[in-house]
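All protein chains but one are shown at their positions in the complex.
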Amino acid sequence: MKTTRFLALVLAILFVLPLAAACGKSGQKTTLYVLNWGEYLDPDLIKEFEDQNPDIKINYTTTTSNEEMYTICATEGSKIDLLVPSDYMIERLIAEDLLAELDLSNIPNFEYVKQAASTCTFDPESKYSIPYLMGTLGIVYNTKLVDDPVDSWDILWDEKYAGKIMMYDSIRDSIAIALCKLGYDLNTADPEQLREAGELLKQQKSLVLAYGTDNIKYDMIGGNVALGVDYSGSATEAILENSDLAYVVPKEGSNIWVDSMVVLKSSQHKEAAERFINFLCDPEITARNSEYVGYTTPNSKAEEYVDPELLAADSYHISEDVIARCKYYKDLDADTLALWNSVWMEVKTATK
Amino acid sequence: MTKFWNFCKRFYLVILLIFIYLPILMLMIFSFNDGKSMTKWSGFTFDWYKKLFTNPLILESIWVTLSIAVVSSLVATVVGTLAAIGINDYKKWQKNLILSVTQIPMMNADIVTGISLLLFFIFTKIPRGYVTMLISHTVFNIPYVIFSVMPRLKGMDENLYEAALDMGATPGYAVRKVIIPQLMPGIVSGFIMAFTMSFDDFVISFFSSQGVISNLSIYIYSMAKVGINPEINALSTIMFLCVITLLIIINVRAERQAVRSGRRPTKPKKAR
Partner (left out) sequence: MNRKKAFALPYIVWMIVFTIVPLLLILFYAFIHKTDTGALIFTTEYIRSALSGSSMSVLLLSLEYALITTVLCLLLAYPAALFLWQLRSRIGSIVNLLFMLPMWMNFLLRTYAWRALLDMSGPINRVLQWLGLPGQQLLYTEGAVIFGLVYNFLPFMLLPIYTAFTKIDRSYVQAAEDLGANRWQTLTRVILPLTRSGIITGVTMVFMPAVTTFVVSRLLGGSQTMMFGDLLENQFMLLKDWNTGSALAVVMMVLMLLSMALVRKSDDGVMPGGM
């Protein structure tokens, strides 16, 4: 009987505590529900913001993909106030009228990201979104294993490097690479262009060691893979760990992306959300955050606070000509996306 | 010959244990690595451990994970064990039907279960958060308990239970005193399995909490885009050492008690 009573007690505590904790914390405070990518914000900054703004408590959760973010936020009854989706997902959220218009007068630090924000084709006037971090898609290569100059996507089809190439395991990125190599638009809806891209990726399959995501970085650090497609921030981390590595955004052009902070229309705490956005646009804060995450800050004044070692990496600083030859992804409509998906499925199910 | 045979058996178990523990060891070693990668050793550091204790996100998600795992697997164990006892008495077709439906949360892809539960919570207007995550975990935990307990019910001596009832025991009393003790190993393994499933679940937790709370798995899986933070390796190492220590203490105490009370550990019974 003793054990039963003990168990009951444990159960009671376990049930009551989280509830009590939730109540205690949100007494008079505003709870701001923030949804971000994992490892995409220095956790110390949350504490710092809460100390500076004692009336706000941040409820921070994380996710893996834009699509998951969308499902969580666009589904009825969502509590999320602030989220940080990428360009094409913001385009969709705007089109579906899910975002609140921001009051820029509440975000004085906006002036530092203004310039970057104006290049955001999905929301050039920053009515709904404030840039958070950005990056490019490019090639990381090991200078000890690659003698040829790396400046074109073509090298990923070079038989010399068979079995030493890592491709990115994502529909959008892999097909975009093939499209760029062919000189087509990376947001194309043209079935013929997509078919050609698919053929190209199928040809490439026998040269590819594996399709990866964050593991590409580890393979590059390990030093046995010659070429890997990766995002710039991930590349920076690899370059800092292994000095033989270098990063390039090929001359044919590539994808540039920006993750921006947006507030949902359903949010009850828009003013608090704007305060948090303003906090994250502070040059010193964003520099610290950028160092923690490894991706580039769009903040024009932040560079002076960023660690010089990080600034020196080719992958960290995004130059004007890179911006000029890169494009944002656009939100593809359902039929186009289905077309892309069927091309990718053919590539994936093809025998090596 | 027997000696050699016994050695082989133990050798086999040891090899399997090494196979099981190799990655754990790897995680533990690299929780001290002065770098984020698990492929390159860049020097010894305690940094990840220090950072871990100041990371409010991790600390909060540990709490959510543990409390959900304990509560949902306890509820699942009670409901599931009773269900297993009861199901056995149904007609064969009814039993088969119930067991088939029971399998569904086990065999469905997590994403399907996750989305269907999200739809269900929207449909019934239950606000998403701790409670919905708890319910969802219990949903996929119960089958593991039922399928752990069922095998032990098979071929169990029914007469004992009937005898207890004939002698005036209430069904509840008879179940507690006659059936449950015989089922105990199955119940324990069901609980362990349920706890493990709950501890490790990502997809269903993610959809059923809809961004309101986060457990460790959500935290870990969502790092996959940017990279695994070694603080998590440090945390795993600490948790693992805690569990192992607990296990050792419990067993040493039990062993001592057994010795003190003169009860020898059970040996194979001789045929009567």
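For clarity, chains are labelled A and B in written order, and residue numbers in each chain start from 1.
Quick note on the criterion: a residue touches a chain if its C-beta (ideal position, glycine included) is under 8 Å from a C-beta of that chain, and two chains touch if they have at least 3 such contacts.
Nothing here was measured: the structure is a model prediction, and the numbers come from that model.
K.L.:
Just to verify: which one of B:Met38, B:Leu74, B:Met133 or B:Ile213 makes contact with the chain not shown?
P.N.:
B:Met38
K.L.:
Looking at the whole complex, which of A:Phe49, A:Trp157 or A:Tyr211 touches the chain that is not displayed?
P.N.:
A:Tyr211
K.L.:
If the missing chain were put back, which residues of chain A would it touch?
P.N.:
Chain A touches the chain not shown through residues 65, 67-68, 70-71, 163, 169, 171, 205, 208-213, 215, 218-219, 222-224, 334, 337-338, 341, 345-346, 348-349, 352.
K.L.:
Take the complete complex as the reference. Which residues in chain B touch the chain that isn't displayed?
P.N.:
Looking at chain B, the ones touching the missing chain are residues 9-10, 12-13, 16-17, 19-24, 26-27, 30, 38-40, 79-80, 82-90, 92, 96, 98-113, 115-117, 119-120, 123, 135, 138-139, 142, 144, 146-148, 150-152, 154-155, 161, 165, 171, 175, 185-186, 189, 192-193, 195-196, 199-200, 202, 216-217, 220-221, 224, 228, 232-233, 236, 239-240, 243-244, 247, 251, 254-255, 258, 265-272.
One rule holds in what follows: only the chains that are shown with their structure count from here on.
K.L.:
Averaged over CA atoms, how far is the centre of chain A from the centre of chain B? Could you give it in whole Å?
P.N.:
Once rounded, the distance between the two centres reads 34 Å.
K.L.:
Under the touch definition given earlier, write down the residues of chain A that touch chain B in their complex.
P.N.:
Touch residues, chain A against chain B: 7, 10-11, 14-15, 17-19, 22, 33, 35, 37-40, 43-44, 46-47, 59-65, 68, 71-73, 75-80, 213-214, 217-219, 221-222, 233-234, 237, 241-242, 293-294.
K.L.:
Residue numbers of chain B touching chain A in their complex, please.
P.N.:
35-40, 42, 54-58, 63-64, 67, 70-71, 74, 115, 118, 121-122, 125, 127-130, 206-207, 209-214, 218-229
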